[in-house]
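Here is the structure we will look at.
Note that one protein chain of the assembly has been removed; the remaining protein chains are unaltered in position.
Per-chain numbering from 1; labels A and B assigned in written order.
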Amino acid sequence: MIVEDNAMPASTPENSLPEPAPATRPEAPPAAALLPKPDPRSPGGWRGVAHSFAESKLGLIGAAILLLAVGFCYLGPLFYRTDQLSVDVLNSFLPPGGGYPLGTDDQGFDVLGRIMLGGQASLEIGLLAALIATVIGTLYGAIAGLAGGVLDSVMMRIVDILMSVPFLFIVLIVATRFSSTVLSLSLVLGLFAWLMPARLVRGEVLVLRTREFVIAVKGMGGSRWRTISRHLVPNALGVIVVNVTFQVADAILAVATLGFLGFGLYFPQTDWGGQLSGGVSHLLDGYWWLIYPVAICLIGVVMALNFVGDALRDAVDVRLRRR
Amino acid sequence: MPPTTPPAVAVARTRENTVDPVLEVTSLSAGLVKGSTVQPILTDVNLQLGAGQTLGIVGESGSGKSMTGLAVMGLLPKGVTVTGGSIRFRGTELADLAEADYCRLRGKDIAMVFQDSLTALNPTRTIGRQVAEPAELHLGLGRAAALSRATELLGLVGVPRPAERLAAYPHELSGGLRQRVMIAMALVCEPSLLIADEPTTALDVTIQAQILELLDDLRGQLGMAMMLITHDMGVVAGHTERVGVMYGGSIVETADTARLFQRTRHPYTAALLGSIPRLDSDRSVELDSIPGAPPELGDHRVGCSFADRCTRAQPRCREQTPELDLADPEHAFACWNPEPETAPAAAGPVPIELSVRTDASAPLVSSVPAASSVPAAWSVTSSPPVIELRELRKEYPLGRRLLPGREVRTVKAVSGVSLQVRAGETFGLVGESGCGKSTLGRMVVALEDASAGAVLLEGSDLSRMSRTELRRRRRDLQLMFQDSFDSLDPHLTVSESLAEPLEIQRQGSAADRTERVGQLLDEIGLPRSAASRYPHELSGGQRQRVGLARALALNPKVIVADEPVSALDVSIRSQILNLMRRTQREHGTTYIVISHDLTVVRYIADRIGVMYLGVLVETGTSDEVYDTPAHPYTAGLIAAIPVPDPRVAREKERALVRGELPSPVDPPSGCRFRTRCPLAQDRCAEVEPPLREFGGTHQAACHFPLIDPVA
Partner (left out) sequence: MGSYVLKRLGTSLVVILGVTFVSFALLHIISPSPGRTVLGLEASPEAVAAFNTENGYDRPFLLQYGSYLWKLLHFDLGYSYKLNQSVVDLFGQNAGRTAVLVSVSLIIALFIAVPLGIAQAVKRNSIMDYTVTTVAFTTYAMPSFFLGMVLIEVFSLRLGIFPAQASQSTSPWVVFTDPVSMALPVLSLVAITVALYSRYQRSAALDELVADYVRVGRAKGLTMNQVVRRHVVRNALLPLISLIGMTLPLVLAGNLVIEQVFNYPGLGLLFYKSLESQDYPVLLAYALVTGVLTVIGNFAADVALTFADPRIKLR
């Protein structure tokens, strides 16, 4: 049966309609033209991640703390100048007040200025170690996941082996042989912390490889390189970025523990962990200003990193991995 | 049957009184409470259900049909609360029932069966314990007594060897068996009301037919009332006495089933019926389609929620919300401008009404003659095949070989399929899940390597092409996926996704490609502004359009569409099917459409192949296969399809194909279908039947075919 666009077969009951449907509706949109209203709160891609992230209060608080901490540590010394090089034994252990808002430590350094300096080291080691670990782990995991088969099995057994030995023990053993500078500590931590990102990225790659949009690229004749660079990397990036935040937090804590066990930065360099363990040794003396200010900074930044990581993970899951 | 009962009668209820409804929902409203605002989820829902009766609740996703079931169960999701109205169950008001009392009621007097999913049963508890649990809880039975009650019920719902199954875990059962277990669990305490929410949606048609039949039988045996919630008009037609059609959180039309289908009054119901392809629909006419997409749950606006998609909408529809007019309890509908009433005798076959409704609905998807794509007799045999499959096989090893010499067991996904598809033809491939149809499709587009045999594209063997050659030839072979969300990279905008095949195949300059993307959007009926959207900013139907556009981008010779519409709502399906047909007409593309849904294949395909457990058991033109099926499996499949017409559905025979698909690891010897075939004889186990000619292009592989073969 052939029916013209707007014709109606005479035999149908619709002829008897009191109010026939309009014969033509030139203004009527085509069937699919009514796009859902673009939700300004929910754009796509990475902008969407940012919006989802912004919906998490804890995430925003975390991000604000981090921003504050970076500003405090790096811009602070420009406005609040202190001498962090020459020991001043006469003015050691001064309580807060006078010219020293947070008192002085055992060497007579101004504590407030020292926290700024130590924060720089902590943040730098954390970030550098996390980046090293992430780069190694991402490459390693991606290669294992993409290669598959025997190579994948062997590579993942190696990860299993290294994961079995406590990370801190190996770092400590290695640290006995190294001079402790920001760079060397970052290297040591980074070189032993890539296992988690390696596992994560491999898992992500394995999942992505079975996704239909990746298979579709092969179906179009797309090269392996295109699949990796245009689809696998951007889609795995979310997971990787989330992991970086956790890695930074873990590295800052690890450096603190190293400092406590005597393998922290060498004097006169300092980091929050070293300062805190130094302050803690004066617990019995009641020098609280050597302990709590720096503890609040350290714990605050590590917590903030975890908040940001959690919020980012949720945002990435919702925006990029939602099916 | 059940007119509105005066409250006085309802109070003085007697169980024998058939007039007294088991369930009576009056003006029920529910909403999502967010602070001080309430987002309406259900508005003014009215339902009645008598003992021994089945009420169908039908609607698309987001229509509120599941919420209605959950509201009766008192299991509305967190944050959603009943904001008004009443739910009376055998005289008890449920809307404000205390939680403790509700717990005594649930599972005992009202039970619910959900859609089968892997987690619908607790994965770490045995079937026996889970089925016995309500008996322990409500009937006060001890462990042993409850388990024997469970055995009894598992037997009742047709689980073979029920006593042995008690110790089984859910993952050890097939989907069909799991659903039977769910039903057994619901019926342990012989409830007087059973709510079945999409009980067969995840199942194959042959299993679906068995489960629906089982539910019908049990309802009769136990004399319970049943509320059958489904998106499938066919299921409703065959298995309910009364229907409520839901849209946008309200009942828009409710009537006796026969009456609803024959004297449809609400434009939504009419349009929905019109958009369903049927085995007997006229294939030369495009399907009716409803423009746009159904509103999401809680997405409420002033006026009739269907007004934006309605062809009969008047200004009033957008200003005033029509209410369900209960003046005529036999047939109530909520519409300001309903379809005209017709005498039942005058109601012609639904397809004819469709063609009319179609042209009024939307100019772009109107009823254009599609005859050109449907040769009267399949007469293009002279044209060379675009795609030829020769004895194609695919076997997947199960795990890796640990010891040398030990035979690795394999899944026989595809076992020797040969067929030819000619230029401009649509070949439909049907079969139950696990029959190998998707694997076959992926081998055709060279996304899977064949274990043996060959795929020939215009005469050249894909497996013998060099990598560069194959990469170049892929432009002629494109795949359209089922899951529109998964098939589009969430990071890419629509235009990036559409330009990708062009970039890969180095077609045109950047400007040319942008122009081509625009053309493609025009072609699939999306505004050009959609180009900058990300996939999640589109509706499911729109994403599937983009999926089609991407497949079309390279002007391929062949498009393999794997379940192109099965993830979509009923009213959206016809949009995509029509679009596929129209683009095919314009470009002369060859389609291979893979689907478990026979009506979809029947509507879109010129020729059809029926697959069973890796083997092609029957092929022919759609008319040949559907009108005179030769293979008992094909006949069984056709019989299992729910028909959206109560008159036809009532007369249907009982399910022909019994049991479940055997394992593709150890397929049966001889004819693979023999284990489920009502006609099987000794010979079927011994000799594998070859494809035999049945006239025209009709071929089937059966020793005892339903029609006589041509010598």
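Rule of thumb we're sticking to: contacts are C-beta pairs under 8 Å (C-beta built on N, C-alpha and C of every residue); 3 or more make two chains touch, one makes a residue touch a chain.
For clarity, every value in this text was computed on a predicted model and none was experimentally measured.
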item	value
Contacting the left-out chain in the complete assembly, out of B:Thr92, B:Ser117 or B:Gln221	B:Ser117
Of B:Lys34, B:Arg143, B:His171 or B:Arg647, the residue in touch with the unshown chain	B:His171
On chain A, residues whose C-beta touches the chain left out of the figure	157-158, 160-170, 172-174, 176-177, 249, 253, 256-257, 260-263, 273, 276-277, 280, 283-284, 291, 295, 298-300, 302-303, 306-307
Interface residues of chain B (partner: the chain not displayed)	73, 75, 99-100, 103-108, 111-112, 114, 117, 119-125, 133-134, 137-138, 169, 171, 182, 185-186
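Basically, only the chains that are shown with their structure count from here on.
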item	value
For chain A paired with chain B, centre-to-centre distance based on mean C-alpha positions, whole Å	43
Contact footprint of chain A on chain B as seen in their complex	282, 284-285, 289-293, 308, 311-312, 314, 337, 340, 342, 346, 348, 352-353, 355-356, 358-360, 362-369, 371, 445-447, 470-472, 474-475, 477-479, 481, 483, 485-491, 493, 500-501, 504-505, 524-527, 529-530, 533-539, 541-542, 545, 550, 554, 575
Chain A to chain B touching residues, read off their complex	1-9, 11-14, 16-17, 19, 21-26, 28-36, 38-39, 42-46, 48, 211-213, 215-223, 226, 230-231, 234-235, 319-323
